[in-house]
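Removed: one protein chain of the complex. Kept in place: all other protein chains.
Each chain gets a letter, A, B and C, in the order it is written, and its residues are counted from 1.
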């Protein structure tokens, strides 16, 4: 029964492209994932880091940073708290295994369905975000590996810059805000044009 | 309750206007004198805004107390009296408020004749819109409360709102208009004229209006006030009334008091002048937005506080963006109109969004403050009640509930139920 | 009317002709024209009427300072009143109309006001219209309102789009004249991220009318284009300077075309967060008050030069140039060189180094001379201070009273302005934020001086922003230093001398204000409305201040200037709203089942941020029918409802129970694992804050639910207390509202329905009693079940990972089908909660205590609880306070109204309380309600009246228990 796990947050009726047909359209892709929030118990942060290192071979990053190892990524959320991202296929196993591994060390909460990941890429990705977000996302100020929890399109998002040739930002947004955010992104991208692929359709 | 206005010198009349115009307006006298402070007064009012000047006027005209000084740190009327959105109404739901504001509205209705000054009081109606069934019920509770106390109020349905204000987006997607509460006797007045009118009337009865005289201390002796220290020296007084809006806490500190007050920033805006578009005052329950059109043609509008303690009269952009969004959402044809100016005032926010006009633990010291968003409409009522309280050393029934002790006693007058969070009121 | 276009010259494209209309007349111009230059080229002199006296007015400036030439631009939904002709780029098909005149521009009835001029002096409103009392609102005010105002607003919604854009830079440069360009290049070459904003369509400022610096101008533009770290924004006015070095700007993306292109915004609101700012916005020329200085044919000298050089238009033929400074000599020279008619230059100064130069080119120079009047045809020249004048024929009077540096942004930034006696003007003072002014904006005039100053400012700004400078580009030579101006504000002579043309404020009005005691600059301004019009008084505000100073017998600097506040130029409301209006005004939340609701006939309504199904309408159903159908299904069989919007907070940690005990008035440390409990929390002031059920999932693990509206505030409240008040407690929180969709299954058949759907959990009453919590699967999806009820029926809530909500929802629907399961919306839920007597939003309104709502006894005996202490204040502990009760009409046919007040007798004005919620009960077949009534407990069974004067209704009601249905609570335990 893993098929429903990958179900998109967006309705089938969601438009797949729009805006002006320009040369640098924005590519928007929904990326389903497994997301687990781990929050250290009081004074157990070092133990948490060690346990995550042991269980996932992942180093917990400092504030405002992202760390990746193999198929896992750790994103700093708040003091003592991180979000662990893994492929969507691990939704049934990762929360449970982490709960076990971190027993007494951290609160472990499954957020795989609580947050939706929207990836936007293209030459104008930063210009589109400049319409939605007040942070300076210029590469001088916000490089690959940086992350920020901030407001995008007036809703809370965790944003980070992905590695790669094309400018690409990944936005983690509360899943009940996902449709709103997509609307905001497509409106902001109207003058460049945009395409959208929902979960399952993405060329994974 | 009103004393007959005494004949005042230099009266404005049609005849006077005509003769002056024929002599190139050479004969007009200053609207108020610029006296030097006397060594002592019976009463000193601290704060030359609308409330302070109104207090002086009513002390003189109602209570016959004319040995009065109003001391003001700058020129009169440039604080909140000169920075509001000029709305006058008494559409409150809690009886302690309704009583007071209705008396104030009644005074407004006779103010021009009382002051011999056209303050352009214009009862164009104040329409509060609501956007859901539960908001309708809460609004009806308020309207019915007004009606039970003899205050005018009407409940309009969608179609009546549409007919009265065709410029409103009735079917706004997030805030559809379900109806409105209309107080026809509400409206607007010309804010500066209110200050000048009270100043002129008080001055004519002998009140000294002393500008550029900042109070730096409140001198007390044995639990009793004896005068104020100022930048122009000590001035003695048997009684001191403080009406300084956003600076209330600073004056309280001088008297060794600590009040349930925070100072917050409220912005207002005016558009370029256009031909008549909006006839009444319209307020939106959603999006926190209120608007009217001035006689000059500008749309005057405002919204929420900037949301943090401030004594700076500098507005900030988040509120601007939000308010303009609300404006276009509610009145789509405003989109292409240009906003000409913005300004900001310092609101003396209390912990329940209602004011106080009261005695203090110090004999002879009285405080008038906590006006939150609503000081302008209160101007005559506040002055009248404050004058009564000072003259009699006891409140009138109109302001009996407007005490500071109500917080200690758990008798808050919290219209919106926002709680002791001034930034969220 | 003859063409005024010169045979050659200007930055216009003469190869193309574009057509436009003014007051219905078809006219033509060229790309590069403004509406004003095109009107002048077509010989149009009269363009508007003034505000108060409706005097005829012409084009006075060539830029944003224009007081007169305001038009209604475009038509229909795109109509824009009060548009400055001097700022409108001409485009094909442009439609414009003059305003504030009736019936026509040439003949305006309201011009009669001018005859009553003396009675209409400043402040006349305040002294009159008071007799008789009623006439103000019925007669005078409507007349004033009709006469006032300028253009007409559109009446339809704006079809165009707007957006906001937020930029960051090391150095922001405002203004692209010589100073701005040099500053931009200096900072750009140092490696800083630079943004240059220019209000105009063309970059160059004063360089655009300086033929001798063309080459340098071109070289600078090319150099800037080559710098990838420099962004140039033309048509972008910076309107405000806010705290923390944030500036606001408006980019006019498509205003120079008839309408925006597809997917193009009309205007873009921009913010600039700059480490450093260089303000190089130039200077504004000021007028001289003299009789007739408002006549069509009066123009600022600098504007006349612009029309000649930039637009190739002759603003007049026989011209008198009246000045007190050197700058107007260039205008006189350019006019003479254009070879139009006689050019006379009147300089109040007794000597001028430039007199010989311009005289040699045919300008008649009259030194020590002033202009004492102008009527549109003849200017009256006389010796300075003299009385007798000689008439000089002139169709154009150019004025230059000196230049005011544009200090508005510097002043807005918090820097106090400083008086410069040499310039007789204010200049920027000490910066308080990261800004500096350069060039004419700080009183350094001339291209050379401005360029040098700009380069230094750019370099300094870059250094301050952390960049090593390497300025290495050529700058124009410093010009000769100018001769000092002779301050001149007014030429006193009979007639109206204006200091504010748009608001019709005269020098005499200022003196009258002073005589009447309105002597402070702010009082005088407000009394006369001086400098409060759409031109922000840029031409005459200092002139008015100087006249006031003279009346006060003080120097100009002593009167000060009114505070500068946004906006430097008026900004469209729609632009400031950006994209954030209408459906985009605030974020909208959708539950995981949103699409299902839409596909199944739900009437979706906004509730707070959420869109929720109010009911599901079937064909033929009207009014309350769908609500009754849905509620009946729940009361008689089974219904299913999306309750995902409830706030859900995961609370863990060794001290989680202790923490919740302090948060809620009742205890959670005593709650068994696998059970849930209803709880109430207070604000610290003792008023009820929120309620909901909390489940214990493990010893150290709770799941708190909140009301929909309070989900975020409750989490913040928890975080506040955990982080700052009790940091010693080991407790962790996170919101799981979006992780879990939640589905209520309610009704006598709820157990049977769910039992068929759920695997892995025994739902029998014994195994899973009321307030039980358990886990199982539905359609293979792991779910969590809670046996709780809002409707008052046997009910469960199923929590499901939100991506799989629809799978589970469909599975439950399928199992419920044999029982007649119905999805139900918010309205049916609300109907049933009023029947059941559950307090909700209208009762938890921030004014009620737990005791008011009948839950006073939930307060535990001991222990620290937020709100406990202040809840015991006498006003809140008063047993006479309004208490929650039920109300029912004595006559079941009568309607109850929410918001009605409860009184003892019809006609009584004493309110005992109010009706907070009403519904039509399906169980009682009549309206029922919840009410808060003084001493309500003791009034049960009594007959009172629910009155709604707003509806002219009075209904006899019986006070009941709030629990209209199943007061014994048997159904939920069935």
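Going forward, a contact is a pair of C-beta atoms (placed from the backbone, for glycine too) under 8 Å apart; a residue touches a chain by one contact, two chains touch by 3 or more.
Methods note: contacts and distances are computed from a predicted model.
Candidate names were "Sugar ABC transporter permease", "Monovalent cation/H+ antiporter subunit D family protein", "Sarcosine oxidase subunit delta" or "Acyl-CoA dehydrogenase", and the UniProt protein name of the unshown chain is "Sarcosine oxidase subunit delta". Considering the entire complex, the omitted chain makes contact with A, B, C.
Checked against the full complex, the candidates C:716, C:759 or C:891 give a single residue touching the omitted chain, namely C:716. When you scan B:25, B:280, B:310 or B:389 for touch with the missing chain, the hit is B:310. Here the missing chain is touched by one residue of A:55, A:123 or A:149, and it is A:149. Note that of B:98, B:149, B:249 or B:399, the residue touching the chain absent from this view is B:249.
Within the entire complex, the positions of subunit C that touch the omitted partner chain are 242-244, 246, 271, 273, 414, 432, 684-685, 712, 716, 719-720, 723-725, 727, 863-865, 868-870, 872-873. In the full complex, the hidden chain is touched by subunit B at residues 247, 249-250, 253, 258-263, 307-312, 314, 316-318, 351, 407-408, 420-423.
Mapped onto subunit A, the interface with the missing chain covers residues 63-64, 77-79, 134-135, 148-151, 156.
Criterion: only the chains that are shown with their structure count from here on.
Per-chain Cα centroids separate subunit A from subunit B by 50 Å. Mean C-alpha position of subunit A lies 32 Å from that of subunit C. For this pair, subunit B with subunit C, the centres built from the Cα atoms lie 23 Å apart.
Residues of subunit B found to touch two or more other chains are absent. Multi-chain contact residues of subunit C, defined as those touching 2 or more other chains: 164, 271, 580, 586, 588.
Across the complex, subunit C is touched by residues 12-14, 16-18, 21-22, 24-26, 28-34, 75, 77-78, 82, 95, 112-113, 116-124, 132-134, 136-145, 147-150, 153-155, 166-167, 169, 172-176, 190, 192-193, 196-197, 211, 271-277, 287, 293, 295-297, 314-317, 320-322, 324-329, 332-343, 406, 408-412, 414, 416-420 of subunit B. Those residues of subunit C that touch subunit A in the shared complex are 163-168, 193, 262-265, 271, 273, 579-580, 584, 586-592, 594-595, 598, 610, 644, 650, 652-654, 729-730, 732, 734-740, 779-781, 801-804, 806-807.
The residues of subunit C lying in touch with subunit B in their complex are 51, 77-82, 116, 118-119, 121, 124-131, 133, 136-137, 141, 144-146, 148-158, 160, 162, 164, 240, 242-243, 246, 248, 269, 271, 414, 508, 512, 515-518, 520, 522-523, 526-527, 529, 532-534, 536, 565-567, 570-574, 576-578, 580-583, 585-586, 588, 605-607, 683-687, 841-842, 845-847, 870, 873-877, 897-901, 903, 909-911, 914-918, 947-951.
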